[in-house]
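Here's the structure, in structure tokens; my notes come after.
With one protein chain removed, the remaining protein chains of the complex are shown where they sit.
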Amino acid sequence: QGYTPDPNAKTGGAITITYKDDVATLDPAIGYDWQNWSMIKSLFDGLMDYVPGTTELRPGLAESYEISEDGTVFTFTLRAGVKFHNGREMTAEDVKYSLDRVTTPETQSPGAGFFASIAGFDAISAGEADTLSGVEVIDPLTVKISLSRPDATFLHVMALNFASIVPKEAVDEHGTDFGKHPVGTGAFKLDEWTIGQRLVFAKNEDFWREGVPYLDALTFEVGQEPIVALLRLQQGEVDVPGDGIPPAKFQEVMGDPAQAARVVEGGQLHTGYITLNVGIEPLDQLPVREAINMAINKTRITQIINGRAVPATQPLPPSMPGYTEGYEGFSFDIEAAKAKLAEAGLADGFTTELYVMNTDPNPRIAQAIQQDLKAIGVDVEIRSLAQANVIEAGGAGAAPMIWSGGMAWIADFPDPSNFYGPILGCAGAGEGGWNWSKFCDENIDAMAIEADSMTDPSAPERLEMWSETYMKVMEQAPWVPVFNEQRYTMKSERMGGDDALYVDPVSIPVNYDYVYVTE
Amino acid sequence: MTQSLTAPAPPAGALRRLLRRKLALFGLAIIALVVGGAIFAPWIAPFAPDEQLFEGLTLFGEPMPPGGDFLMGTDLLGRDLFTRMLYGAQTSLLIGVVANGVALLIGTFVGVLAGFLRGWVGAVLMRFTDLMMAFPALLLAICLAAIFQPSLWIVAMVIALVNWVQTARVVYTETTSLSEREFIAAERTLGASRTRILFKHILPHLVPTLIVWGTLGISVTVLLEATLSFLGVGVQPPTPSWGNIIFENQTYFQAAPWLVFIPGAAILLLALAFNLVGDALRDVLDPTQRGND
Amino acid sequence: MTTAQSATAPSGAADPLLSVRDLTVTVKDRGIIRPLVADLSFELAAGETLAIAGESGSGKSITSLAIMGLLPNNVSVTSGQALLEGTDLPSLPERQMRAWRGARVAMIFQEPMTSLNPVHTIGSQMTEVIRAHEAVSIGAARAASIEALRKVRIPEPERRMKQYPHELSGGMRQRVMIAMALALRPSLLIADEPTTALDVTVQREVLELLRDLQKETGTAIILITHDMGVVAECADRVVVMRHGRMVETAPVNQLFSAPSHDYTRALLAAVPRLGTGARRAKPLPPVTNAPVAKLVNARVHFDIGANFFGRPTHRVHAVEGISFDIRPGETFGLVGESGCGKSTVAKSLAGLVPHQGHIEVDGQALTALTTQGKRDICRNIQMVFQDPMAALDPRMTVGEAVSEPLLIHGIGTAKERHACAAELFDRVGLTPEQMSRYPHEFSGGQRQRICVARALALKPKLIICDESVSALDVSVQSQVLQLLEELQRETDVSYLFISHDMAVVENVVDRLAVMYLGQIVEMGTRDQVFGDPRHSYTKRLLDAVPIPDPARKRQPYARPTTEIPSPIHRIGTPPDRLKLHNVGDGHFVADDH
Partner (left out) sequence: MAGYLFRRLFQSALILLGVSFITFVLLYVLPADPVRQIAGRSATAQTVENIRQQLGLDQPFLVQYWRYVSGLVQGDMGRSYLQKTEVSTLIAARLPASLLLMAGGIACELVIGLTLGVIAAVFRGRPLDQGLMVTSFVAVSAPQFVVGLLLLYVFAVQLGWFPIGGYGTAAHLVLPAVTLGIMGSGWYSRMMRSSMVEVLRQDYIRTARAKGLTRARILLHHALPNAILPIIAMIGIDIGIFMGGIVVVESVFGWPGIGQLAWQAIQRVDIPIIMGVTMVSATAIVLGNLLADLVTPMIDPRIKLR
């Protein structure tokens, strides 16, 4: 199915992966963290899936699907004989149940919004209905999903963790504790969970895809300081450090050829940016925002993070479809920036605040930004706060500038629309929304909606339209796109499998289903 | 009785005796150095404290080790560490001396009052102290600092508000036993007012304890400030403080040890210096110790 | 004293047990080496009791510590020897010395209250000394300890073994100390002021015990004391020391009958003796004058213990219905055993503890006073405490201390206050130059004078002297007493004089009351009480006073058979009140049970 598994792969063996933060939940409707995202991917499946190591869609639990002419009705034919970890066979009822569950308010799913295009979503989220009217069970192996409007990204949405299929009886049994007792159809099943210490996943022998997974078990050790995790990797106790190579150790690792050979580098659907709040003086003036865009020395900022990123020119990362090739963006030019400020009548500069999350390297980046802006006479005060406080200030529109690092947008799915709606569109500009620049341009919004109404997500005209949308956004300069982070992962010597599996853009940090050990 | 009584001390004697002690002199010298460094930082420092020097980083973004242009090396942003240590001394002195001092004052005030007055005032004060003690100090600090926008003075105040509790406890115990002493009863028969007894007869006796607690508290508060910075509720960057220099760089302790050990040593020396001076001062001020040096 | 004759034979005839030769002990103080004991020589035969007497600070304790090898760090033996059975103890290394200590030479100290470790049981502290020196089983050590405790006549020794020091009375603790010291039958026992901290009655018991035990075991004793009464009663021979040197040594009879040195004579003259009080011819002040202080049925209770709800269960009836008055210019004595409530009476008079009943000072009832009134009353009533060191703030110069009352009451300018303090210093026999010194730079006697000066600063009508001279040695004691007497003659001040030393009391008071368990058992003029004691308790007190006359034979002391009853009662069951009867001319006596 669009992917040829590694012919050298060996079955058997177990690997150890570490994370700093504990796993909050393995409930696919709720989990939205760095560490549980890929775990859930291995435990559960959705109707759609991606080709490992790429951003290419392929059917998952659905064997095939049909899309109506107008792009509003999706009919999925399910794979027969797929079993949940509890042994029961999956049916179309489970699909309906799962979609109802993720959208119903009681579940408090942070991903409910992704399903907004399904007919009946508004009723269920307002509590007026307890089922999605747009999801219909045709027969045990067929589900029809009707949308209230065409949605080009819908298949991507169906590949999200939130769209995973869960068995009703298991959810009923454990209630809100389902997240601690996950039952899915995935390649692995939860074997042991010692809270605060480790999770052990065991191979799902009945997995519906032939030949995978290779590994017998995965052990996740949580609460591991990244530096210590790296020490343990060097000692051979750990196979993959889930949080990557800590900045403090980066040079050491890269300086040692033996270790550097085990480092895998890859792109990531990530952009680090500074939001410029268009509702706060003097950032409400376009020349001022442009001036700030021109004043940031992006090369130096990438140097500060040991060159683990490439300077960005636009909101979309280069590997995202719709990325505008050849767009230069605002180039670093202090004189031009000063001229822009003078144009806005602020030749003497002004004072403003930059909010930043307080974990390394973000405060350092903020200080580099601060120094850059000082060069054009803008005095920036840094507010280095806990994540929750930054989000609060951003949502309330109280923060003139926010450096997105640590909370930055990593795409949920590889589609250009994912970078627009909540963070640049009018929808997110309201009180509490994630559009921290509070930038809202009706015309651009209309363009975005139009692009999304196209049926084929990868149609060139759609991508063209998105490209244009983001260019229009850049004309208004509500952001300073600073860099696109590169992922650097390290693995132990015995780990096998394509490098792309270790920098899988959707299954971060590793696509557990396809990697193997060589010994 | 052998007639071995010392001659009455001239008023300036205390200072002179203090100066005669080598260790105290050493302590005083360090304090003078730090205070001088902090005050005259703008004139002494070779660079601006938040200037990210181009030549301060290698091509790979690594900091420069001590030597050459940079006496103490540079930090992860290519700033001169020596300069930042000088400016950081301002912050750290404020925290370690002022905030810690205020905490000591509050603690002493509460402890003495509770121990001296007893009755319901004492009971209320001590129950309050118990309550504060049961409160995880770090959480309190985080909340307070997050509620008020973080700034140097807020942080100092928060530290003072959090750190007085232990002092209060210890002072309380000592005051209760002091007020049982006979000379306090003697004062009362003379008709001395409570204030007088408190200030003239109880407080001076608490000095040795306060010196120990106060000087050990210097390191603790300086590090607490850094913890708060680390949690995002401390002094805001790029303002340097010895504590946050350590905390910013602690993961780099192998790659760039100077970024951790230089400020660490500075904190240690400062605390030690105050202790040496405090110890000497106590011996000098305490007439009963006279002649034992 | 039966062994006295043989032991006083010229030394050198038999091999002495202990022979101290030219012992010099020095202290290194601020780089200056200063002798504390110089060229001291004496000998001690087995079974003999040698008393070392002399004023405080004369080097008595240092000598004994030198023999034990327990000198403080900065003090060392620089020349001379102290040979015990031929071995020079001070020159032994610590490791070997340890084998001697406790086993061959033992020591008991002045303070029974603090000399036992508060956190270990008596048993543990007893057995460890045995096991430190003899390889015996725990059981055997226990048996030996119990035997030793029995020897010092501790009732129920098995039970005591499990008790902690604070659960025993002072006298019992001192007996435990003796038992511990004698458990291994050392050949030499050094007793450094073994009874100074004890009551007369208890002192008596302990001394008799020591003597009995010595008879039994043949241990030689060095008895250090400044109480000439004790010397007279216990010692065979006496060494008198002053300023670190021996001034005289003689058999006890000879020393008392024919002291050869001036200092010894002065020392003996200063000793207060019972029965000499009558020499003082001073008319009793007239009864007609309004009293300076008056107590009517005064009571002081302390609640202790706590039940489930935190309410007290027991009550200390420290003072239980006391009535007397003090007339202007009079010295009123209050005597009785430790814990009978003397200090509490004093404190309630000074307003330091709340009381019930009626107490008035200078015509004003204490309970009715405002804060200001309380402060004003302080000008009329002042107190001199037992321990002058504890009563002075160690961090204040004595000049400040003496002028402080004036400052508190806002009298005069700083200059006048200073002048006044200087005058007071002069008055109590100190020089105004000493005003800038701190308390620890004075001797005990001087400190007590400072306290007296402080009390005088406000020209009070009544001064309470709570054991004011008990901590002082005889010569200093007599100086202070003289000072008090002079002051009274000049200013007509009244004293409430509290002491357990009957001899001192007899010498200073006009009238007195004898207290027992918080109540008065006998009250009258000095002549009435001392000349004609009626109550059995008064008699016992008088009987216990050691008499500084070795020639006088005294009949064996009638040891009380029961434990001293306690003033603690359950709440709701107060003790019975004693009724006082007038047996003539103001001499009151309580019923005797």
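Order of writing sets the labels: A, B and C. Residues in every chain begin at 1.
Simple rule for what comes next: contacts are C-beta pairs under 8 Å (C-beta built on N, C-alpha and C of every residue); 3 or more make two chains touch, one makes a residue touch a chain.
The shown structure was predicted, so the numbers you read here are calculated from the model rather than taken from an experiment.
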Chains in view touching the one left out: A, B, C
Contacting the left-out chain in the complete assembly, out of A:N204, A:Q224, A:S384 or A:N484: A:Q224
Residue among B:T83, B:N100 or B:Q166 that touches the chain left out of view: B:Q166
Sole contact to the chain not displayed, among A:T185, A:N389, A:T469 or A:N511: A:N389
Touching residues (missing chain, whole complex) on chain B: 23, 127, 130-131, 133-140, 142-144, 146-147, 165-166, 169, 173, 212, 216, 219-220, 223-224, 226-227, 231, 246-247, 250-251, 253-254, 260, 264, 267-268, 271-272, 275
Residue numbers in chain C that touch the chain omitted from display: 68, 70, 97-103, 106-107, 109, 111, 114-120, 128-129, 132-133, 164, 166-167, 177, 180, 305-310
Residues belonging to chain A that touch the chain removed from view: 18, 20-22, 24-25, 27, 30, 32, 105-106, 108, 110-114, 116, 122, 125-127, 176-177, 179-180, 194-197, 221-225, 227-228, 231-232, 235, 237, 386-389, 391-393, 395, 412, 421-423, 427, 430, 432-434
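Going forward, only the chains that are shown with their structure count from here on.
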Among all chain pairs, the one with the most C-beta contacts: B-C
Centroid distance [mean C-alpha coordinates] between chain C and chain A, Å: 87
Intercentroid distance (Cα basis), chain B paired with chain A, Å: 46
Residues of chain A touching at least two other chains: none
Touching residues on chain B, where the partner in the complex is chain A: 50-52, 57, 59-62, 76-77, 142, 146, 149-150, 229-233, 236-238, 248, 251-252, 254-255
Residue ranges of chain C in contact with chain B within the complex: 29-30, 34, 36, 55-57, 243-244, 347, 350-352, 374-379, 381-383, 385, 387, 390-397, 404-405, 408-409, 433, 436-438, 440-446, 451, 454, 458
Contacting residues of chain B [partner chain C, same complex]: 1-2, 4-6, 8-9, 181-183, 185-193, 196, 200-201, 204-205, 285-288, 290-291, 293
